[in-house]
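A single protein chain has been omitted from the complex, and every remaining protein chain is retained in its original position.
Labels run A and B following the written order; every chain starts at residue 1.
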Amino acid sequence: MAEISFRNVSKRFGTTQAVDNASFTIADNEFFCLFGPPLSGKSTVLRLILGLETPDEGEVLIDGRVVNHIGPAARNIAMVFQNLALFPHMTAEQNVRFPLVERREPEARIKARVADAASKLHISHILHKHPGQLSGGERQRVAIARALVRDPAAYLMDDPISALDARLREEARVELKRMQREAGRTLVYVTHDQEEAMSVADRMAIFEHGAIRQIGTPDALYDQPTSAYVARLLGAPVMNILPMGANVITAPARPGAAHLGLRPEDLTVTPQPGAAATVTGVEPLGGYTVLTIAAAGETLRAMLRGQPAFATGTPVSLSAAPARLHFFGPDGTRLAG
Amino acid sequence: MTLTDTQPLIPIKRAKDEGARLGFRLTLPAQLLVLFIAVFPLLMQLYISLTDWSPLSGASWPQAWQFWNSFANYSEMIADKRLWSALGRTLFIIAICVPIEFLLGLGLATLFVDDFPGKRVAYSILIAPMMVVPAVAGYMFFMLFQSGGPVNDILSWFTLDPVAIAWLSDRHLALVAVMVTDIWQWTPLMFLILLAGLVGVPADQLKAAALLGASPWQRFRTIVIPRMKTIIIIALAIRVIECFKIFDTLFIMTGGGPGVATETISVYIYKVTTNDLIWGYVAAIALAILIVLSIGAVWAMKRLAR
Partner (left out) sequence: MSAITLQHLVKRFGAFTALKSMDLAIADGEFIALLGPSGCGKSTTMNIIAGMETPSEGRILFGERDMAGVPMGRRGVGFVFQNYAIFTHMSVRRNLDYGLRMTGRPAKEIARRTSAMAELLGLTDLLDRPAQGLSVNILQRLAIGRSAVMEPAIFLLDEPLSNVDAAFRAVMRTELKSLQRQFKQTMVYVTHDQLEAMTMADRIAVMDHGVLQQVGTPLEVYNTPANTFVARFIGSPGMNLFTGTLTTTSAGLAVDLGPLGISPPLALAQAAAAQQAKGAVIYGFRPEEVGLAPPSEPAFDLPLSLTERIGARTILHLGTPQAEVRAVFQSGTAIPEGLLRLAPAPAAVRLFDAGTGTALLVA
C-alpha cells in the first residue's frame, strides 16, 4: 500500500553532511532496517520519511508521489519514538485511541480498531492501567498499538528496544517481527545492533557517514559484503581481516587483493604441537566457544561449536575452506568471485 | 489509501509562516501592554529628566520643554551629597543583608535536600515570611522594635536589668532593625532558589566523590558549589537588584529616620518627589539608577549564558 523511495536525497546540518546522496526503494509490506554506527544518518533518513525534515537535494516519494513539501500530518506515516512519548496522565487505552479521537473518528470504529491493535499486541488485559504502572515492555507495546491504530501506510521505529534488558530484547525482536507480519504494513526500523537488524529485517541498508554502503537481505549482506566496512559491521565476533601475505593460513593468490577476510566460524583450529600459532584466550559461551589466537604477529578469533577443550598456550594449526575466504582491495572493496 | 484526503496538503514552509503569524497575533495584547507600561513611561521619564519641570510650575508635563536644562540635572546629581550618602547607605545594606541571606538560605537548603519527618510543615513555615506583604512586614517589625516591644522583652530575659533600647530612634540601631527585617523577609527566597539548585546536583557524582574518600565538606566545596554556580549567580543578582530598591518595609518602619539615618536611595527619591516636587531632577536620578542596574543585570546574564 505504500512504497517509499528516496532518489538522490541529501541533507546537511551546518557543516555536517547528515545524509549523502541516498537512494533506495522500500517495497510495500517490507520490514526494512536502517543499520549503521551512531550518527551515520539513519535517524535523519527516518525524519525525512516522516516529513520532519526537508531534503536539500533529491526527492522523497511515497507511493510514487513526491512528498518533499508535504507536512508530517498529511503523509499518514506513524512513528514510535524511543522514549515512547506516552501520555502519563491517560490510561493505556486512552493513549491508544488518542490518534483516532484527534481525527474525530466515530466511536464504534475507534473501539474496533483499539480492540484489534490491543489483541495483536497482547495488551488487552492492561489497557486500564496508566503508563507509570506498566513495565517497559508493556509500555512499548502500548506505543506500537497507538501507531497501529491509525492504520498508517507505514510505521517508523527509531531504536525502540535498545533500552530493554538483553533477554527482553531477544524476545521483543521476535515479537516485533511477528507483529509486522500480522499487521501487514511497511515498517522502517532504525537500529545500531547488528544482531537485531539481521534477525528482523527483510532487507536492510547499511549506513556510513550519511551514505548508504549496501542494501540487501541480511543473508546477502553477510555472505556477500561489497566492502570490508560492511563485512566487519555484521557478525560477532568481528570478521578477521589480515593483510595478504601474513602467512597465517594457506590462501590462494589473488591479484589486486590487499586484505584477506575470514569469519571466525569459518576458521578451523586444530591442536598441533610445534605449530606457530597459539591460543591466547578461551571464552566458553556454552553453545559455542570463542578462541583468541596469536599467529604471525596478528590476532585472530575463531568460533567453534560446543565446548571443545582448549587451554591457553596450546599451539594450533589454522585452516579455512577457500570458498569461505573474502578478498578485499586496497580501498576496502570486496573482490568478486 | 496512503495520503489522507480529508486533510489539505499544506506545504511545510507555509505552515511555519502561519505559526509565526499566529504567535504574533496572540502576543499582541501583551506587546501593547509592555509598550504602555514600560516603554512609554521610560520615554516620558527621559524627556522630563532633561528639563527642570515641576508640577508647581503651572505647566502640564508635555510642556516641560519650556524648562529645558539638558544635562544640568545629571551634573547636579553628582554634586548632591545627600544623594551619595543615601546611595552609600543602600550599598551598605546590600553588602550586609545579601550575604547573610545567601548563607542562611544555603544552610537551610542543605537541610532540606533529604527527607525528614515534618519536612512539609517546616517548609511552609520557612516560606511564610516571603508571603507577607512588604508594607505589612514593615508595620510588624515597627511594632516589634518599639521600646516596650517584644524584641526588648526577649532581650530582657538574658540581662539583669530590663532592656529598653529605643531601636528606631537610634541612628545606628534603626539601620540594624531595618536589616533584620529584610533578612527575615527575603532569606526564604534565597532558600527556595538555592534548594532548587542543590537538588539539581547529580546524586551519583556525590556518591562517586564519597567513594573516592571525599568528606562532606570536600564534596560541598568541589562538587556542589561549582555545579551551582549558575543558580548562585541568579540568586545573588535577583537579590542585589531587589535590595537596591528597598523601600516600603523600611519606610513604614522608620520613614528614612531618625533624620536620614536609614535613608536609602529609594527613600531619598520619594522625599524629593513628594516634598520638594522637583520632578525633573528626580526623573534624572531614577533614570540613572535604572541604567546602572540594567548594566548589572546584563553582566549577570552574560555570565549565565556561558
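The rule is simple: contacts are C-beta pairs under 8 Å (C-beta built on N, C-alpha and C of every residue); 3 or more make two chains touch, one makes a residue touch a chain.
Here the structure is a predicted model, which is why all the values come from computation and not from measurement.
Chemist: Please identify which residue in A:L233, A:V248, A:V269 or A:I293 touches the non-displayed chain.
Modeler: The one listed residue touching the chain not shown is A:L233.
Chemist: Quick one: which of A:H69, A:K111, A:K177 or A:H209 touches the chain that's been left out?
Modeler: For the chain that is not drawn, the touching residue is A:K177.
Chemist: Any idea which of A:N83, A:Q133, A:Q272 or A:Q307 touches the chain not displayed?
Modeler: A:Q307
Chemist: Applying the definition given at the start, please give the residues of subunit A touching the unseen chain.
Modeler: Per the touch rule, subunit A residues meeting the hidden chain are 37-38, 162, 165-168, 170, 173-174, 177-178, 192-196, 198-199, 218-219, 222, 233-238, 263-265, 283-288, 290, 303, 305-307.
Chemist: Which parts of subunit B face the unshown chain closely enough to count as touching?
Modeler: These residues touch the chain not displayed: 202, 204-205, 207-215, 218, 222-223, 226-227.
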